[in-house]
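A protein chain is absent from this complex, but the other protein chains hold their places.
The first chain written gets the first letter, and so on, giving A and B; residue counts start at 1 in each chain.
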Amino acid sequence: MSFQLIERQILTSGKRQDIPEQPPVISTRDVDVYYADKKALDKITLDIPANAVMSLIGPSGCGKTTFLRCLNRMNDLIDICRVEGDIRIDGQDIYAPEVNTVSLRAHVGMVFQRPNPFPKSIFENVAYGLRIHGLTSSKSELADRVEDSLKRAGLWEEVKDRLDEPGTGLSGGQQQRLCIARTIAVQPKIILMDEPCSALDPIATAKIEELIDEMRANFTIIIVTHSMQQAARVSQHTAFFHMGKLVEQGETRQIFTSPQDERTESYITGRIG
Amino acid sequence: MSPTTKIDLTGPRRSPWPERLIKALLIASSLVAVFVTVGIVFSLLFEAIRFFKIIPIQDFLFGLEWNPQTAIRADQVGAKGEFGAVPLITGTLLISTIAMLIATPLGLASAIYLAEYASSRTRAIVKPLLEILAGIPTVVYGFFAALMIAPLIRLTGTGMGLEVASESALAAGLAMGIMIVPLISSLSDDVINAVPQSLRDASYGLGATQAETIKKVVLPAALPGISGGLLLATSTAIGETMIVVMAAGLAANLTANPLEAVTTITVQIVTLLTGDQEFDSAKTLSAFALGLLLFTLTLLLNIAAQKIVNHYRERYD
Partner (left out) sequence: MTDLFTKVTPELKRRLRHERLFQWMGRSAIFIAIAFLLVMVGTIASMGVGALRQTHIELSVFLDPQELDTARLYDADYGRLVKKALRARFTEVKKRQDKRKLYNLISSQAEFTLRDLVVSRPSLIGQTVKVWFTASDDVDMLIKGNISSSTGNTQRRIDRRETRWINDLIAADQLESRFNSRFFWSGDSREPELAGILSAFAGSAFSLLVCFGLSFPVGIFAAIYLEEFAPKNRWSAFIEVNINNLAAVPSIVFGLLGLAVFLNTFGLPRSSPLVGGMVLALMTLPTIIIASRAALRAVPPSIREAALGIGASRIQTVFHHVAPLALPGMLTGAIVGMARALGETAPLLMIGMVAFVADVPNSIFEPATALPVQIFLWADSPERAFLEKTSAAIIVLLCFLVVMNLSAIILRRKFEKRY
């Protein structure tokens, strides 16, 4: 299969896209993040529109993953991490004291850098979130939801005959799609993806990218990526981070064709990275 | 040096004799461990076989009465004594079971708390304290069990209208249980810490609480390692001597009632071999048969534990 062909298709499809103006689903104002005394993010102000894919790009250590983990408060798990500023999802301050992270994370799902299926069966991996949140009332409903999620993650045909086998026995790309199925089973509004293809081969990557494009209809997706081609292929919006600062953001097409900031230009032309 | 001189690369074919001597010493030292194992097996086997010539092995393994006697006269009633090990085995198992029932929840719960919840400051205080608990000699546990725990249990039991022996299995088991807590806790702590963080992240990312993550993801992943640790702890409980010598009784009762007095394999070995004994009597030799039984039992548990733990290690390395 020609890899460039896919790339062209997606790029052209991205170009034809008209992005409807909608109120942002996530908006952050002056977000600072500290690890102990070290400042990792500096005054990040960003609006993320609904039902679109936004990619966060930038050189290693620029803070893009840190920013991503603020959005479902995964940073709470790190003792020395401190978040300041205002992050709102659907107008609600997610760092308000009455917010509980359990509900928050049920609505803001996450897919990680390396596929991390639980050492359980494929079925149980997908059923896990449904079970802990008590989202299904019967066995058959649970089975239906698992099947539906696996179908939407494009994995059903490959695993339907071996749902009882361990999820860790799948190939890397299949594992990552299993993790995506696991995430969408809980039906979040937003899905955060932290370099989801960095551990995968090109063919598996292409499948995940296709999937991301399909998922846009139902979810708001924020993806951290190292690959500018990937950002160009899958996202409608792009934000460029550099040394803890948000340098530039806008429509992907515009960022890649006519960047405003010279640092952005240097990065996408490969001079810093 | 003249330009025609070649560098001589041929050293002495063998290394000089001091080096060979040292190497021989090193090898000999590493073989000591093997010799000790062989020594244990052979000395126990040798004496046990002599015992089984007097008392048939099936009478020892399946006999229900333990009543070792040395006859003063050969024609005395019950001169031979009875050497059925079953009451000792059940007594050992009863006390070990009580100990494990106490130590497993306490040890696991504290390991989970230390590994998953505690701040690094709490860990820095609690872990050394648990290590102290592990470092206290068992004779101290035995003294405390006999002096405080046993009377306390008896008082409570009598207050509830129960009949409690002054040296109940419960008292010895309780003290032993506390002694084993740090062992289980430190082994489980290591295993829990070895579970990759990415699994926890995945669970939190789906909106699981910490307790749900631990119970449904971390513990199932750590289960093989934890069960290996529990086997090792059981083996320690079975082989523990001083606590039972001081806090459990000598009466070989065949019972499952934790409020009664039972005796264990180790207690009987100590009783049979302290004080003056002629070395050839069945009574003395039976201690070695008991020792062989104890060694086999704990060895099997240890090998099983090591197999499980090694297998687990390979999975995450």
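Please note the rule applied: contacts are C-beta pairs under 8 Å (C-beta built on N, C-alpha and C of every residue); 3 or more make two chains touch, one makes a residue touch a chain.
As the structure is a computational prediction, the values presented were derived from the model and not from experiment.
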Listed residues B:88, B:150, B:176 or B:246, member touching the removed chain: B:246
Residue, one of A:37, A:98 or A:161, that touches the chain absent here: A:98
From B:57, B:124, B:139 or B:162, the answer for touching the chain not displayed is B:139
From the list B:178, B:252, B:282 or B:308, which touches the chain that is not on show? B:178
When the complex is taken as a whole, what residues of chain B touch the one chain not shown? 15, 19, 22-23, 25-34, 36-37, 39-40, 43-44, 46-47, 105-110, 112-114, 117, 126, 129-130, 132-133, 135-144, 146-148, 178, 181-182, 185, 209-212, 214-215, 232, 235-236, 238-242, 245-246, 266, 269-270, 273-274, 279, 287-288, 291, 294-295, 298-299, 302-303, 306
Could you please point out the chain A residues that touch the chain left off the display? 89-92, 94, 96, 98-100, 102-104, 107, 132-134
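Everything that follows uses one rule, which is that only the chains that are shown with their structure count from here on.
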Please report how many Å separate the Cα centroid of chain A from that of chain B, as a whole number. 50
Could you please specify the touching residues of chain B with respect to chain A in the complex? 119-120, 196, 198-209, 212, 216-217, 220-221
Given the complex with chain B, which residues does chain A contribute to the contact? 72, 74, 77, 79, 101-107, 109-112, 114, 116-120, 128-129, 132-133, 179, 182-183, 186
